[in-house]
Each structure stands twice: as structure tokens, then as C-alpha cells.
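For this depiction, one protein chain was excluded, whereas all remaining protein chains were kept in their positions.
When the chains are written out, they are named A, B and C in that same order, and each has its own residue count from 1.
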Amino acid sequence: MRYLPLTDDDRAAMLAAVGARSMDDLYAGVPREAVLDRPVALPAHQGELQVERLMTLLASCNLPAGRTAFFVGAGAYRHHVPASVDHLIQRSEFLTTYTPYQPEIAQGTLQALYEFQTQVAMLTDMEVANASMYDGSTGMAEAALMAARVTRRRRIVLSGGVHPHYLATVRTACAGAGLDIVALPPAVDDEAAVARAVNADTAAVIVQSPNVFGTITDLRAIASAAHGAGALLVAGFTEALAFGLIEPAGAMGADIVVGEGQSIGNALSFGGPYVGLFATREKYVRQAPGRLAGETVDADGKRGFVLTLSTREQHIRREKATSNICTNSGLCTLAWTAHMTLLGAAGLQRLAALNHEAACDLADALTAIDGVELLTPRFFNEFALALPKRADAVVDALLTRGVMGGVPYHRLTGAPGFENVLLVCATETNTPEDIAAYAAALAEVLA
Amino acid sequence: MRYLPLTDDDRAAMLAAVGARSMDDLYAGVPREAVLDRPVALPAHQGELQVERLMTLLASCNLPAGRTAFFVGAGAYRHHVPASVDHLIQRSEFLTTYTPYQPEIAQGTLQALYEFQTQVAMLTDMEVANASMYDGSTGMAEAALMAARVTRRRRIVLSGGVHPHYLATVRTACAGAGLDIVALPPAVDDEAAVARAVNADTAAVIVQSPNVFGTITDLRAIASAAHGAGALLVAGFTEALAFGLIEPAGAMGADIVVGEGQSIGNALSFGGPYVGLFATREKYVRQAPGRLAGETVDADGKRGFVLTLSTREQHIRREKATSNICTNSGLCTLAWTAHMTLLGAAGLQRLAALNHEAACDLADALTAIDGVELLTPRFFNEFALALPKRADAVVDALLTRGVMGGVPYHRLTGAPGFENVLLVCATETNTPEDIAAYAAALAEVLA
Amino acid sequence: MTTTVSGNRGLLQAENLIFEIGSETRTGVDLPAPKGRSDRLGGLKRTAPLPLPGLSEPEAVRHYVRLSQKNYAIDLGFFPLGSCTMKHNPRLNERMARLEGFADLHPLQPEQTVQGALMLMEELSRWLVTLTGMEAVALSPKAGAHGEACGMLAIKAAIVARGEGETRKRVLVPSSAHGTNPATAAACGFIVDEIKGDADGRVDLVDVTEKLGPDVAAIMMTNPNTCGLFEPDIRKIADMVHAAGGYFYCDGANYNAIVGRVRPGDLGVDAMHINLHKTFSTPHGGGGPGAGPTVLSAALAPFAPVPYLVRDGETLRLVETESGADPDARPFGRMCAFHGQMGMYVRALTYMLSHGADGLRQVAEDAVLNANYLLARLKGHFGAPFGDRPCMHEVLLDDSTLKPHGVETVDLAKALIDEGYHPMTTYFPLVVHGALLIEPTETESKAELDRFANVLIALAERAKTDAAHFKAAPRLAPLRRLDETRAARQPKLRWRPEEALRAAAE
Partner (left out) sequence: MTTTVSGNRGLLQAENLIFEIGSETRTGVDLPAPKGRSDRLGGLKRTAPLPLPGLSEPEAVRHYVRLSQKNYAIDLGFFPLGSCTMKHNPRLNERMARLEGFADLHPLQPEQTVQGALMLMEELSRWLVTLTGMEAVALSPKAGAHGEACGMLAIKAAIVARGEGETRKRVLVPSSAHGTNPATAAACGFIVDEIKGDADGRVDLVDVTEKLGPDVAAIMMTNPNTCGLFEPDIRKIADMVHAAGGYFYCDGANYNAIVGRVRPGDLGVDAMHINLHKTFSTPHGGGGPGAGPTVLSAALAPFAPVPYLVRDGETLRLVETESGADPDARPFGRMCAFHGQMGMYVRALTYMLSHGADGLRQVAEDAVLNANYLLARLKGHFGAPFGDRPCMHEVLLDDSTLKPHGVETVDLAKALIDEGYHPMTTYFPLVVHGALLIEPTETESKAELDRFANVLIALAERAKTDAAHFKAAPRLAPLRRLDETRAARQPKLRWRPEEALRAAAE
């Protein structure tokens, strides 16, 4: 067995050294009746070639995004990631190491995390950021819990533009913790309603911008409503790249900015692993969840980095911890920070502009078709369309024409309503030909 | 431009520091009329995404071996290479370094080369091996030249079983150097003829085993004929893996063993880069071409490795060098040695046995078809068939049935004769279904 | 000591922050110029500064390669970090995860285009359920702690379904538990009640008995436990908890010690997370990502969260919303957007297929054998609180033989760094003072274990006469001991542009 260095001779010698006759002696502590005397009923070990064949067969039963004209977003985005990013994150020293508990031999990871935190803070225009959450949705749940701790209140208000999966995730976590969720009805643009929903019991107002419909929102009014009521404004986002072009939440009064970072550096990978970005104000940092890298010096006075403020965390504070998170999205943060470093402000802005232009071109092309209505008033690279038919049927029909046309909003809720609404996204990976193909196919399908 | 760190500001500052007004000042030494005043007529720079698209398009115009039932050999072999091998050779420290001229900071490369040399010597059962040639064919040419130096003779005899491409390569190199080539006519098995062709002018007798027809040969008689005449026996091989199962040339009296190492650790890659293995007797080592890593100690007495015996080489000896080779197959040797280390004797023997069994099964299945005759008397994983039709037409017909059936021998020579001979190979990557598919398709094609 | 002008030391390269070496105008990507068409941003164009530095590709590659060489890693040497299971991460797994058919797949593509991905999830579920002898598995949790939450929320849902939501709020958690256990219980709205350990390093049966009652929702136990021991009374405890109307959550972080030899389902477990990044070899990546699929008993299976997988004849589909759930399913909610850590599923299944049922059993055995071998070699030289009987996959030592000489756990750890080893887990579990928790895993050779044991024994000897050596360690690492107190007292969690100005002014 190729991953096991011990030979049978080794095993015999070691058993002898241990003073055991057989492995059964070492498992003596296990109740007899629970010990299996043979392998379970699953296939036996196989060589690389055989396993590779099997996995390749499974992979071939999927239709990869890149083999179609691809316009699916709704919280995960297909972007080009430079080849060097994947090369770097596969370096043994990054890939096969653990959380940097021994900082003297983990400066690589720690410095990269410190750089990541700074980049996230800069991108969102916030003061500080943590070393990542599992993904955008769990990060949003953590933000709700954090707001409740900061405000010592229990009411969480969510905009109707929040991604339904995010809403469900927040709802689940908050219900577990005993908070009250006030979810506004699904709406493309509900800025005023959100502001109105804030009251003196409110711990947090959660808005997403861009939201699931692609809508981008001026958060200033909501921020002042929230702050006026003593609540925190939690600003989510579905697509981190947007901040290369749109005003970041941090510049509009958000107290916590949280969202999905996948679109920078990370593959679609059918939904995970992704990376949750989490930024907040310095004054709240001791209530923040997750790891934090910080600067310090070594015994010789040289600059170095460590994990810090760990008295917030489960391994020190146990049931009083700010979160139960332990393992986070380590390697995805590395991919994120490496990609962001390759982009820099200049590259990021250009990339964001290309995305926006592709989406504008797509919106023009699709809304030129009879019966197609654009619902999203302001957007970055994604928007919602009202179609004259059920969106799921349209998506299936488009697929037979080589186009993956987007996500039926109704798929995300399963609840009645919005059956004709299609969420559509374009990125720098879409060519003008893709867009023309989509428009042609949609015209056909709707004809 | 993503690979260029200088910004326009940098360039201006540096020109100023240099005291030049523009780049033209720095190119002042170039004759005016030879300076291009604009870029040549080729496309301008492109982003990764665009380049990747183009290259992927080109790649998609090929039919990869693994998408067919694949039986092509004749000097390059499709084997499974463990995933860890490709990971390791992509490590920056191996990939992006040069020939180890500064041994204190190149021990990684040097130790790996020393291990490689030892493994090659063990595999071929020879005393020493060098740090690689470009490939098997150029290695064979170097062996001929070396034999001429050692014996101070000029006549080189080649068996008719030598791969025609190798023969052409040897002929070209030897003609350049003024040696005489005696190439025996193409023959599946010409042991006796080879022995007879040796005379007192002969510098080297060159045999391949396995040869291009897959034939393996007992070299002992040829060795004594050669040694009796004061000539060297150069034993080539097409498939290094064979030595996991067959008697190595070193154990049968060869003076130089040289051949293609691709099948261990290296992808098919349409013919290159590959890795030439080159082993010889200790007493001839100062006439050997190419780099040699050797053991020594550092100033503290610690074991270390260096490139050695470089007085044989072009950078020291210039026109008196044993060869003009400089860059060799560095990274391919690393892939080779890493794969061989993963195999070990146990894995190598088993892998070789699997190859041989697949080839035997294939021979049984194909020779059961009317009119198909097995030409190769003894073989490892490859053999020649005589077909009742032209082999090139058969290969084309098989292809339409999803089978890549082998190499028409005639393709390799272009000369009249052997038009119906097909070279066929099987490896551990062929399943019983592949073999059955081949037999069924061939029966159909010949029916 | 040789000093250098450059700040480098031979191969070890000094490397500044990207903010100090990059610039806002430099970039490592080439992108076509935007056309400059009118925007649809509704006036929300960014006005905030965007001081993100860029690097050309050569500079960026060098930056991260240099940083990487300041890390320790499994691929570099022995990494016996107890509880973390730092085993070899096969490269085949990485290659499979990058197959276009897995990596370039959007979670919300039409289901007919992702049947291979769903088959993979089905197959992974089959392996997990069969190996553990449980009823079902919720794949989506994103790490162990997330899996704990999944299990505890399933328990909560079951209790609420029984109408005991307001009365059963207490969760028993042993003092030896990993911090995530109490943290999870609290985050799920439970009250944590700590139970003691006995002198043998196990859960105190008497304490459990006394604390059980009608308000107990669950017990959270780790098995094998964090002292590296199998809980011998586990079946009895499970029965007692069940009899009292509670559920048994098992922390499966140490499942690697028993995989293929013991099925948690046979021990009365109701829920258990499986860290794919421990038992099933997916890489830790410097802190993640992990994956924490959670197996559930028949009692809890109906409450599994969405999404979950359903087979309709030849095709598979995901139930993604609570309203879409089957009539007999009562999902307690959703753990995260999308379907969990697909990239880790691919790696874990690749590993399972590679090892097979026979190999996984051997994995457990070799892990246990390696640990016992180290225990045998080390127990004469270090305190070994429970060293009088076999351990499972971990050896728990302490610093009791070192302390009299002024050397404690942290000092030994730092001295190990100089010796080229990653330290073991230190000061955990909390139930042992100055704990040294060593987990060798099955992917270490006997030679590597012997070398490590020799070093530890030599250090134990040296400690008797040379505490200063330990206090000053590490000396050979990229940095000396770091001032963690200062980091926490004056937190500096990011670089700020002012630093550049200050540096320039100086």
C-alpha cells in the first residue's frame, strides 16, 4: 500500500518492542463486540491508474462550465485564475502544513495571512479583517451572531435581496443560538423597506450589495437608520470583484462587511471550498470570530507575525468563545491573496470594468428580445430578468443549445413566486460570441 | 506586460542613471540598417485567458492517446506515471534552476543526479552511468563516437533491428565525424549476422534489445565476437522498463548500454523531451560524454556532491571534448529517478511483468486472427506482426474503430519493403477490454 | 555569527510585505482594455481609495516561494501535532480535484449536467455510512466544528420535534474535550455542563451518571479521546444517555485510529463529524479548508439539513430547499450556501478508493502501532500519565521529568524546532499539566520514528544540565521566539499606508 511506509518486518519488530503479540492487544480497550474482525464490505485497495480511471469516469459525467456559453452566477463566479496561483498554493510548504501554531516555523503562512487581512480591509475599505471564514454564507451567520454580542440584542433584520441560501444559513445558525430573524420578502431593491424595519431591538440589519438579483445599493441611508437605532449594519456581497468598480460598503457606513471571496483566486469546484471574507471596525475586533494574524517581534527584535487575540477563540475560551470555528479556509485565502497581488489595483479595476461591460452588453442583447424585462436597476456583473415563461424551462431549453443561461431564482427558494425570474451573470470569460449565442438561443426559446 | 517588473517610471530613472536618452543609445553598437524601428509583423501581446484559449484549441485538434484503445510503441511508451512525480518536478527549486555549477547551493539537483546515475547503473547492471543524454537516439550516436575514441577505430556496425530513427541519427552524427557506418539490412532477429559483421577495424557493434521489432536478444555471443575483435559492444534498448524482467545488457558483456528512458517518469509528449540513459564500464569513463555527478566532501568534511571529471567536457576541453553536449535532460532525469524510487525493485518487477503479460495476451488475441503472423520470436511488451494487407491502411482502418493499432514499420524507413509489418505494443495501461476491442477491430478490418 | 549585507542568509531569503515591494500601477495580469461604454452602476462607482499593491508575475512567484520556505510542512519532515492528524497528503488527490469535470463545475448548473458530481457524493456517502455503520450522512459541513454544529442542531431538532425543546438544554462535555465542543454546544443554544475525567484519562462514569437527567439533551464525547485512549465504557455511556432521553454526539476527529476496525454506529453514536482533512488525508493547507461530513443515526437522519441527495431511478438530484423536502424528511435548516466542500469530497474519495476497505483498516492499525512504538521508546524518559497501557493513535506525555530542571513543555517544543521537527501539540488536553500530545500517524516510517525518539531522549538528557539551551530555542528557525504577549496587547492586524510614508521619511 503505497502510502504506508511500514513493512511487515517493521510491524513485527515494533509489536515486539511494544510487547504486544498482535494488533488485537493494542485494541484491547475496545469492547469486544464492537471490533470488526474483517474489512467492511467495500472494495479493496487499488492502484493510482485504476483510481484515476474511476474518478475520470465520474468527472466525464459532468458538463464543465467552460464547455458551454456560460452565464451562471448567483453567488459563485467563473473567472480566469492565473496559472501561477494554482502552482503556488500547491507548494508543499503551503499545502501540507497546519494552522500556524508554531510561528517560528510558520512565517510563510502568517505573513500571507497578514497580507490577506490587509488586502481585504483595503478592498472593503474597512479597518480590519480576519483570516477568513468557511464561505460567504457562514460568514454572514457569524456576523449576525457577532452583532448580537456587540449590541446585546437578539433581532436580526435581513433584506429581501439576500441570497436565499445565505438567508437559510443565517436562519439556521441564529435559530440555534436563539436569535430572532426578520426576513423581508424577496425583493430586487428594498432599500427603504430595510431602513424602515430597523427598531430599537435590532442587533443587525443585513443587506447584500451586490445582492442575489445583482442589485447594488447605496448603503448610506440604511447605515444611518441602523446607527440611529443602535444597530449594526452588516453589509454582505455575493461577488468580491465588484469592489474594483463599485463603492465599497466600508465607505458607506457598514460595521461588518462579509461575503464570498471565491471569485478571486478560487475555482468554482461545484460550490466549495470557498473563502469567506470578514471585515469590521477595529473597536469590534475582540468580538470578531475566527483567526487573526498580527505583527510582533522575535527575541532579536525582528518583525514577525503570530496568531493573536486568541482569547476570543474556542481553544482558549471554550463555551464563551466568539465562534466555534477552528479550521477555516487557509489555502483558499492564499489563492485569494496571491491572485489579488497579481492583479493589484490596476488589474483589479480593469478586470472589474471588463466584467461590468460584459454584463451591460449581455443585458442589452437579452432585453432586446421581446418579452424579456430587466429587473435589476443597478448592477455590477449580474442581473435578474423577468421572462415570459418559467425560468427553469428556459434554462433547460437553452442548455440544449449549448448555453448555460443562469439560475432560476425559484430554484433557490423552492417557494411559490418569482418562477419567471432568471438570474444571469457575465464575466471576463464570456466572449462577444458567447453573448451573441445566448441572445440567439433565448430568442429561439422564447419565440 | 505581466512578466516584466519594470514600470515606465523605472525605465526612465534607469536610463537617466545610465546616461542614455533612449534605448536607441544603448543599441548604438548595432548597424543602423539592421535596427527594426517597429515590432515585427506578428500578433501583439495577449492575456493568459486568450493565450490559454488558443493553445487549448490547438490541443483539441489532436486525439490524445488515452482517448483510444492505444497500442503504439516503437520507441516511446505510454505508461502511468504517479501523480507525485509530476508534482515534484514542478517544484520551483528543481524546475527553475540551472546546471549545478555552484554545488553549495545545488545539492538537491546533485544528489538526485548521483542517485539517478546509481539507479541507471543498477538497472542496466553496469558500473557507472552519466547524468543523461538528450534521448536514446542521440545517446546511441554518442556511444558510437565514444567507441571510436576508445578503440581508435572508425567502423561502426549496426544490427538490422536497430530502430530506423536511431540508425538515421547515428548515421548523421557519425558521418559528420567521419566514421564509417555498416548497417545490416532490416531484420527482426539478426544475432548471427551481427556477430559475423565484426572485424578487426570495428570500433563498435551496436545492437538494440528490445529492438524496434520488440525482439530481445541474448547478447553474449555478440559480446564475445566484439571483444574478440577488440571492438566494443554497444547495447541499445527501446524500453527501459524491460530490464525489470529481462536480463540486462550489462550482465551479458556490453561495454556501453544506452537507450531511451522516457517510459519511466516521462509523458509521451509527442516525442520529447525524453531522457537518454548512458552507462558504461568504469575504465572507459574518461571517454564518456555528458555530465557526471560525483561524491566528495565539503570544507567541514561533510558528504556532498559535485559535477566532476569535467576535463572531458566542452567548457574545459573545447574542440577536444568528448562531446559538445552542454544542456542535457535534467528535469527528465529527475522524473525518472523519482518514478524509479517510487517503484523500487518490487514495483519495477511487477510493472514489467504486467507489461509482458499484456503483450502476451495481445499477441495471443491478434495472432488468433486469420492471416496475422507473429514475427518476433522473443519479446517484452512489443512485437511485430506480418499482416495480409499494408500496415498503414490497417492502422487507418483501426483508427475509425477507436483503436490506435501501432506503427507501420515502413513509416520509419520510407524505403521499400516491410509494408505489411505492424509494430504493436501493450502496457499496463491497456485493459483486457482494450485488447478485446483491438482483436475485434482487426478481425473486421482484415475480413 | 556571519552577518550579511542583504539580510538574506544563504538560501533563506528575507522578504518584505507586498505593500512594501508592490505598487498600485504594477500588475501581474494582462487584460484587454475595456471599451469604455456607459455604465449601469447608478452612480455607485468607487470613490474610496484602492491602495492594493500589484506585482509582476516574476515578483509575485518569488514572493510566495520565499514565504513558503519559511514554513514547516509534512512534506518536509515529521509533524506529530496531536489531534491534527498530519498524515501524508497524496498527490493523486490533488490531481483528481483539478479535473475539469470537477473543478470547473458551478454549484447551480442544471442537475442533468452534474450527474457525475452527484454520483461522487453518493459514493462518498456510501463509504462514510458503511465505514461508520450509521444511517445517513450530511455532507455539507465545512470543517469539524461545523460538523459538530450540524450534529448538535440535528439533536436539537429531534428534541424540539419531541416537544422537549424548552426543557432539554443541558449538554455534557468532558473536561478533556477539544474547545470546539463546548463552543459548538453554546453556539447552538445549549448549556454546557463539564464532566470530569477519571485518573485513567477517561470520562468519569460516576460523574456522567450523576449529571444525567431529563434536561440533558446530549453528551459530546470524543472517541478515541483526546488523551489518545479508547473510552472503554462508551457503549454503556451511550445506553445511559439514550435511556435518559438524550443523544450521543461523538467528536470524530480521532476516527483515524479505528477506521475499518470499529464502527461508531455499533457504539451507540447518534451523530459524529468526520474531518476529511484528518482521517481521509485532504490537505490542511495552513489552516484549511477542511470538510466535516456528519454521520447520523436513524433517530437523527430525518433531521439532516439541506441540501441532501435523492436518487430517482437512474438520476440523482439534490433537495436544496426545505419546502422541496420529501414528506418524511424534516431538515433542520441549511449549514451553508451550496453543497459543501466538493473539492475535498473528490480528494477524500480518491483516498478511500486508493486504500480500499483493507487499506483503511491497515491505516488505523499502523497509526496505532506507530503511537505505541513511540510510547514504548519514550515512556522511560518523560512523564507518561497513562503510559501503563496501550494508547490508540496518540501518545500523551507531559513535562513532569523536565520541570525540576527548569524546562517546560514550551521550551521542549522550541528546542524540537531547532532539531528540525514540528513540535507535538502542547498544553492540550487541558486535563494533563504540560501536556505533550504526539500523533505520529501511519505515514511515518520506523526509521523516522526512531530518529525522533532519539532526539527526544537526547533532549530529555540535555534538559538535566542545560536549561538555557531550551530557553533560548529556537535559534536555527527563520525567526527566534516571537513575542505573543506584545501581539495581543498592542494588536496590529494589518499594514497601513502610513507605514510606507514613515519608512520613506526615515
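Note that in this section a contact is a pair of C-beta atoms (placed from the backbone, for glycine too) under 8 Å apart; a residue touches a chain by one contact, two chains touch by 3 or more.
Being a predicted model, the structure only gives us computed values, none of them experimental.
A.B. asks: Specify the shown partners of the omitted chain in the complete complex.
C.D. replies: Taking every chain of the complex into account, the missing one touches A, B, C.
A.B. asks: Which parts of subunit C are in contact with the chain that was left out?
C.D. replies: On the subunit C side, contact with the omitted chain comes from 2, 4-14, 21, 30, 56-59, 61-62, 65-66, 69-70, 72-77, 87-88, 90-91, 354, 417-421, 443-445, 447, 451, 454-455, 458-459, 474-478.
A.B. asks: Contact with the hidden chain only, please: which subunit A residues?
C.D. replies: Against the left-out chain, subunit A lists 1-5, 7, 45-48, 50, 82-84, 86-87, 92, 105.
The working rule: only the chains that are shown with their structure count from here on.
A.B. asks: By number of C-beta pairs in contact, which two chains lead?
C.D. replies: The chain pair with the largest number of C-beta contacts is A-C.
A.B. asks: How far is the middle of subunit A from the middle of subunit B, if each middle is the mean of its Cα atoms, in Å?
C.D. replies: The answer is 47 Å.
A.B. asks: Give, as an integer number of Å, the spacing between the C-alpha centres of subunit C and subunit B.
C.D. replies: Comparing mean C-alpha positions, subunit C is 45 Å from subunit B.
A.B. asks: In subunit B, what residues contact two or more other chains?
C.D. replies: In subunit B, residues 2, 47-48, 82-83, 87, 92 touch at least two other chains, as defined above.
A.B. asks: Listing for subunit C: what residues touch at least two other chains?
C.D. replies: Only 23, 25-29, 31-32, 55, 57, 61, 65, 90, 92, 94-95 qualify.
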